[in-house]
Each structure stands twice: as C-alpha cells, then as structure tokens.
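Shown here: the complex without one of its protein chains, the others still in place.
What follows is subunit A.
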Amino acid sequence: MLEKALTGDSKYWGWIGFLLLLIAVGFGAYLRQFNEGLTLTGLSRDVSWGFYIAQLTYLVGVAASGVMLVMPYYLHDHKAFGKITILGEFMAVGAITMCLLFVLVDLGQPMRMMNMIIFPTPNSVLFWDMVVLNTYMFLNIIIGWTVLQNERKGIHYQKWVKVLIYLSIPFAVSIHTVTAFLYAGLPGRHFWLTAIMAPRFLAGAFCAGPAILLLIVFFLRRFTSFDAGDKAIKSLAVIITYAMILNVFFLLLELFTAFYSQLPGHMHAFVYLFAGLHGGHALVPVMWASVILAVIVLILLIPPKFRNNYNLLIPALIMLVLSTWLEKGVALVVAGFIPNPLEHVNEYAPTLNELVISVGVYAVGALIVTVLYKIAIGVKAEVGDAAH
C-alpha cells in the first residue's frame, strides 16, 4: 500500500518538501543543542521542564483521542465512524512519534536513552510511560494497517485484529493516565498534586484530539475526494462538546479546592497563572486567552443550532485546539514549577532554538500523518469508499 504515498500532485509534493525542510532546520537546531547542552533552551534549575515536556503532554492527549472513534465504532457499532476511524488511528501514530521525539530532545544525555531498558525501574512512572506509549503506538500501526489492507482486499479483518482493537481501548486511557501520574504523584508540587489530574487530562484530550481530527476531515472534504459524511462530523462534534464541558468543569473544581480551602500551596500556581506572583506574570495572558477562548468555544458548541452550522463549528474547533493547547501545552507544565520549592518566582520562556527544534518535531509528526492519510485515502478511493 505504501506506493499510494509515492504518487501525488505538485501540491502534495510541495507539502512533503516543505515538511522535510522544516525537519532539516529542526535537526540542525537539535545538533546545536546536542553539542552545547540544554543551556540553549530557556530551562533552568527552577523550571526544569518546559516547552518540550508540555508538548509531550498535549500530544499524548491527541494520541489517546483516537479511542473516541474506536470505541463508538467497534464497541457500539456506530457505523458513521467507519470511514474516519482509520484517521484517528493513524493520527495517534503521528502523535506518539512526536511524544517520543519530544522526550528524546529533552534528555540531557540522549545517547544513554537505552538505560531505561537496560535498567528497567518499575517504581518510576516514566518507565511505565515509555511502556504504554510504545505499546499504544504499535497497536495503532498494526490495527490501522491491517484493517486497511483487508478493506483493500475486500475481506473482513481477522479475529486477532479485533483482540488488538479491544486492547487498544484501555491502552488509550492508560497513556494519558500514566502521563498524568508523571505529575500527580510528586509530593512537593501542589499544583500538580491532584487526584483529578488524569481525568482532567482525559477530558482535555477527548475534546482537543477529535477537534484536530475534525479540522482535518473538513480539510480533506474540501481538497480531496474523501468525505467523512455529515453524520460522522455531527456525532464527533457532540463528543467534542461533552468533553470540552468536562474539561472546563474540572478546571473549575481545581479553582474551588484551591481558593475555598485557602491552602497557600494550592493557590500559588493559580494566582501566578491568573494574576501574576511576586512580579512574575509571563503566563497571565496565556491563561486568560485560554479561558476566554474556552468560554467562546462552549457558547458556540453547546447550542445545536450553532454546532451544526459548519461556518461556526470550524472556528469553534480552531479556538478549542488553541485554548486547550495554551492550557496544557504551555501553562500546566511550567506553572507546576512556579513558585519553586523555596517559593522563589523564577520564570521561563522558550528560546528560539527550542522552538525551532519543536517545529521540527511537529513536522515529523505531520509528515507521518500525511503519508499515512495519503495511503488510507488512496485505498478508500480505490475500493469506492471515499465519496459519501
């Protein structure tokens, strides 16, 4: 099937070339960092994780969101998702590849990466994160590829594939739960020390991931022969709406616990995010932008009249992706370090080199998703399942 990715018009090749260029530039920036060390980032002794790990966190959610298609389709026989489930699975492959690359570029000694396997340490959450991320990635590659291949041959997928599909559902939940445990189990970080960290992550994932997918679906509908169908779009929009409501609700729960209890440790990071603390206020605009966008998104998504109007749905989805990214892909990780354990406010901002590396990683993910989608859509067109 790979040959489907090798034929395309000039726009396709232009896009591939553009991504390869970004990857090359990002790789160049990474070589600089590899040589000089993480001093080229904005990270410090106090804010020791930043943009890279925040992207990991966000993208794990994007990957996990594939389950929002897999579950309705395979468990509840929601036929409308039949055509786009493969898109969710392939998006997960791209997202997890990016997650693993973001961990890699964050390591101080990347050449020793294999120490995690040579000296497996089950009491470390990072060990389990590695296990579930890799397993989930392979599950999605195998499932997506096999189902597509069978579709091409005009046969139903085998029983063993069904077993893997069922297995992939708890694994989707586990990747984001374990990623939340990276944060939620640390004794001195009040901002992260919350039992609803995993549910918050899942709620954020289940709105942001499908939103990205739906935007891609709209793009494919416009520019290719692939049409997911109105029924699938509308069901997915409902799922996104519920998940976004939960996402905002969970944030409000955090705010209640922090401010009604008046526990200083629990309030500090929120004060820092929303108002600034001890003269540090770099994330105040980020947090407010996220919250304001979230409110607009809910207004546009909750009434069916607005949600079913694609002219409103598309901007709502874009704002949703932006809002959740600002919260989880920027603020959540950084604010856990501010104030530091000694209550000093030392702020963080990514450097240009850090951002160029990150763009390179995103380009790798986009390239993988592009190639896999090209194949999927090519096969669907071949068997006559592309147009609605």
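Everything below uses one rule, namely that a contact is a pair of C-beta atoms (placed from the backbone, for glycine too) under 8 Å apart; a residue touches a chain by one contact, two chains touch by 3 or more; residues count from 1.
Convention: contacts and distances are computed from a predicted model.
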Hidden chain of the complex, named as in its UniProt record, picked from "Putative sulfite reductase-associated electron transfer protein DsrO", "ABC-2 type transport system permease protein", "ABC transporter domain-containing protein" or "3-oxoadipate CoA-transferase, beta subunit"
"Putative sulfite reductase-associated electron transfer protein DsrO"
In the whole complex, of A:Tyr30, A:Trp49 or A:Phe226, the residue touching the missing chain would be A:Trp49
If I consider the whole complex, including the chain that's not displayed, which of A:Asn115, A:Asn134, A:Ser225 or A:Ser261 touches that chain?
A:Asn115
Please identify, in ascending order, the residues of subunit A that touch the omitted chain?
36-39, 41-46, 48-49, 103, 106-110, 112-113, 115-116, 118-119, 121, 123-127, 130, 182-183, 185-189, 264, 336-337, 340-344, 346-347
